[in-house]
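Removed: one protein chain of the complex. Kept in place: all other protein chains.
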Amino acid sequence: MAKPEIAKLGHAALVSTDLEKSLWFFKEIVGLEETAAIDGVHYLRAWGDFQHHTLSIEQGDSSYVKRIGWRTKTNDCVLGFKELLQQAEVVVEEFPKGTTPGIGDAVRFQLPSGHTFELYYDVEKPDAASEYKSILKNQVYKAHRKGTSPRRFDHVNIHTSTNANYTFDFLLDTLGFNLREYVKGEEGILAGWMSVTSLVHDVALVQKPTLPSKARVHHISYWLDNSQDILRAADILREQGIPFIGPGKHGISQAIYLYVIDPGSGCRVELFSGGYLIFEPDWEPIEWTRDEQLTVGNTYWGDSVQDKELNNITIEAR
Amino acid sequence: MAKPEIAKLGHAALVSTDLEKSLWFFKEIVGLEETAAIDGVHYLRAWGDFQHHTLSIEQGDSSYVKRIGWRTKTNDCVLGFKELLQQAEVVVEEFPKGTTPGIGDAVRFQLPSGHTFELYYDVEKPDAASEYKSILKNQVYKAHRKGTSPRRFDHVNIHTSTNANYTFDFLLDTLGFNLREYVKGEEGILAGWMSVTSLVHDVALVQKPTLPSKARVHHISYWLDNSQDILRAADILREQGIPFIGPGKHGISQAIYLYVIDPGSGCRVELFSGGYLIFEPDWEPIEWTRDEQLTVGNTYWGDSVQDKELNNITIEAR
Amino acid sequence: MAKPEIAKLGHAALVSTDLEKSLWFFKEIVGLEETAAIDGVHYLRAWGDFQHHTLSIEQGDSSYVKRIGWRTKTNDCVLGFKELLQQAEVVVEEFPKGTTPGIGDAVRFQLPSGHTFELYYDVEKPDAASEYKSILKNQVYKAHRKGTSPRRFDHVNIHTSTNANYTFDFLLDTLGFNLREYVKGEEGILAGWMSVTSLVHDVALVQKPTLPSKARVHHISYWLDNSQDILRAADILREQGIPFIGPGKHGISQAIYLYVIDPGSGCRVELFSGGYLIFEPDWEPIEWTRDEQLTVGNTYWGDSVQDKELNNITIEAR
Partner (left out) sequence: MAKPEIAKLGHAALVSTDLEKSLWFFKEIVGLEETAAIDGVHYLRAWGDFQHHTLSIEQGDSSYVKRIGWRTKTNDCVLGFKELLQQAEVVVEEFPKGTTPGIGDAVRFQLPSGHTFELYYDVEKPDAASEYKSILKNQVYKAHRKGTSPRRFDHVNIHTSTNANYTFDFLLDTLGFNLREYVKGEEGILAGWMSVTSLVHDVALVQKPTLPSKARVHHISYWLDNSQDILRAADILREQGIPFIGPGKHGISQAIYLYVIDPGSGCRVELFSGGYLIFEPDWEPIEWTRDEQLTVGNTYWGDSVQDKELNNITIEAR
């Protein structure tokens, strides 16, 4: 069969030591909508997310990201990836439809970095409750109902203390991601922004030897339509006493950002707008030196992510 | 070989009866940059367009759109499409690299509606002049230098007085576009928004029996990052005495729009922001009835495109 | 004593035939906060309004604006105006502190046009409930909590079927308003924008012979910080099925506007941003001809207020 392909980022599954606070943060402050709550797991999405959920949250003894889910291009791609991964001697587990509410037959496996990825094609696309349903046939919920009100789930940023080259190879060669921008160190790529879509990144991977554990998530990200929405979000977060970095603009990816920590789980969320789209079929990955990253790549302008303790916070991934 | 694929919209080639006025409009008011002027043809692009040009303008005895260009996914796709088209008994002309500055080997043919499309893979990606070059490695020009300052070329909207079903079939089946949203009439699709990218439309096609000629272009479109930029553009255009429709928001595509006519050629330009992206691999085309189109599809809010004389202006396509 | 002076617009007192719907509209959709509800009257203000309330709403058999309140510059100005008005043979009624919750000793009288004005100096400035209180000492509530979320009450626009010249004279000469912009007809001012503050208008007066009664209110207005907030408000209103005119930009006053009708009372509200401030001590009132008003004064760009049935809706004033 043809090489299996990933279509898009699907969801992140989060475990929180303080579920109630995490739900308050993601529902009332970030402004996500809850699709369902089943067996203690809450399924959330943004007003413009089309599928069942893009974030799940449940209570746990420690906080961590259980899993990052991806939709494949076709149903056959799920098994296609299973075979491909097994050929590469990656352990793959299969989960039948409904194991996770809203998600079809799935396979799970670990990246060399230790992060768990899940692949599936089928998803449920439930309507919004009639009270909250948009009058637009191409939009799930009414926008601007509460909180910062992002439109959609955008990307994940994962960190590893291992040699990232193995994971970059795996993401690019086996999973089919395209490298869009990267920071080059002496022994390879230190940080890379990769996508299967026209976004600059569906996933970013950063190598950092000093992490508290092997596999970490630096942030998950939701997208807002306008840069002013980021300033509005800053007002909202500041009034709630929730610390954040930003607003600022990355040179790499051109994203206008706000980094905020979920006070329940410690999981960082990037609220962002701006950025650019890549439609060119012959995109040459943009190479940044470590020095360029520090002078313009990380922060083109604004509240710098560098040298901030808050920027070192990551959450475990399993 | 595998089915050839289009990667993205490339450019529009415009002929104007008043070149000087068109250049003033597109360069000073819209705010495009000029890459080159060769043999009387001016090659323009927006500050975030990566390729040689996205619009060309030249003097002519009448104003019309000569050609709409598209980049294919690989070099082989150009010949792949040639074969495919010839099998379908479409007349295809070949043009060697350099026939159009900045563009590689190309084939040209007409849609059933009479619009000329051009397919090519290779493009030059010239740097900006050092004075205007962005300090960002992922951006061509400094932004916000003049005029409304859009980021990139976005889509084209073409009209036909013929039965559009033939052209829809051709675009979807032969050229591989995906139908994203459409208005359904009794005898088929009256208007359709189609893309090969994650945009809701790279091209829209509308059937309108009353056009002055068979093949028309309703507008070409450039994208601005923020909805406020559309309001700023309105200020700029109003002060120059250039008529426009908008600002408003389409229900279909969710675009925030301003429609303005190039006073040189009569070609309409849509300055737009907002909209949404489609990453779902199983996107169900959104169907709108004619009534829904009129009540919410065309204008979700704002200055309505309906019943405005200005909205009936189209330019000939050859 | 010195000539008494008005400092600023204070509040509007609204009677609604559907109190519940009006409260839903002003609290949930516009996004005002409720300070108090006493004897069936609800007292509302925006998150940046410093005084007790800027809008009151109560149930009635018909919908109308009972009263428009103004703060004077000093306490003595209240009696100063009383004397001045009585000298001018205007009937003045006195109301002791507390007649209206949050408002001190007041006098009430009618303009020649029949609109009731109230003057007072003392106001209560209650804190927000701790949950909603801003962490800023110069801001009453946290912003962006719900609805369109305007910052403050801004102005009122009143209409009269009488010869407006008497009322203009009264507002300018007796009450001390400054004329900022006006439309000149053959027999005097047809429409005038007047202020005691640096705003272009705290009150606008329009002469219109065809009104259903002598004294009408065309709209009350709340101010939003950014023009993008007006577009966000349009999304919110459209999703609720509440009709509005706009977004557009007035030439006169340079305001970016949205006109929306309270579905409970029929009272129009202008949500607006932009505009300019007048600090010049020798401001020459801007004169517009009726023709200039129609071509650029009413609508500089956007969804035109002219020729719209919705724009003819006014509410009675007593």
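Some notes on this structure:
For clarity, chains are labelled A, B and C in written order, and residue numbers in each chain start from 1.
Just so it is clear, contacts are C-beta pairs under 8 Å (C-beta built on N, C-alpha and C of every residue); 3 or more make two chains touch, one makes a residue touch a chain.
As the structure is a prediction and not an experimental result, all values here were calculated from the model.
Checked against the hidden chain, the listed residues B:228, B:265, B:298 or B:314 yield one contact partner: B:228. Only one of C:102, C:251, C:266 or C:302 touches the chain withheld from this view, namely C:251.
Of the candidate positions C:38, C:136 or C:310, contact with the unshown chain belongs to C:136.
In the full complex, subunit B touches the hidden chain at residues 134-135, 142-144, 146, 226, 228, 232, 235-236, 238-239, 241.
Along subunit A, the points of touch with the absent chain fall at residues 226-228, 231, 234-235, 237-238, 244, 246-249, 256, 300-304.
Counting the whole complex, the residues of subunit C in touch with the unshown chain are 7-9, 48, 50-51, 71-74, 121, 135-139, 151-152, 181, 197-198, 200, 225-228, 251-254, 274, 276-277, 279-282, 286-288, 292, 296, 300.
What we mean here is this: only the chains that are shown with their structure count from here on.
Rounded to whole angstrom, the centroid-to-centroid distance between subunit A and subunit C, based on C-alpha atoms, equals 47 Å.
Note on chain placement: the centre of subunit A and the centre of subunit B lie 32 Å apart, centres being C-alpha means.
Inter-chain centre distance (subunit B to subunit C, centres taken as mean C-alpha positions): 45 Å. Those residues of subunit C in touch with two or more other chains are numbered 226, 228, 235, 238.
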